[in-house]
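Submitted below is the structure of interest, expressed as structure tokens.
Every protein chain except one is present and positioned as in the full complex.
Right after this comes chain A.
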Amino acid sequence: MEYILKAHMPGLVARVVVAVGDKVEEGQELAVINCMKTEMICQTAKAGTVKEILVAEWDEMDIDSPMIILEV
């Protein structure tokens, strides 16, 4: 089953801190968004394995933009 990490704030992708194939825990930081001149951590709500990364640094996010797909 897939879980898609979605942007919780609008802004620019500052960085993605995982790679395809990484195993991640619930609550782990997967990426960071820059908004309001603040780095905002994007945490996964589920544990799993990173299947696909849909964003790159500087990509513009709106709220709920898909960012990373996990196999859970």
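Here, a contact is a pair of C-beta atoms (placed from the backbone, for glycine too) under 8 Å apart; a residue touches a chain by one contact, two chains touch by 3 or more; residues count from 1.
Here is the rule we go by: contacts and distances are computed from a predicted model.
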* Structure fact -> Matching the hidden chain's UniProt record against "Sulfopyruvate decarboxylase subunit alpha", "Germination protein, Ger(X)C family", "ABC transporter permease" or "Allophanate hydrolase" returns "Allophanate hydrolase"
* Would you indicate which residue among A:Ile4, A:Val17, A:Cys35 or A:Val72 is in contact with the undisplayed chain? => A:Cys35
* Touching the left-out chain: which of A:Glu2, A:Glu26 or A:Glu60? -> A:Glu60
* Which parts of chain A are in contact with the chain that was left out? -> 8-12, 34-38, 40, 60-63
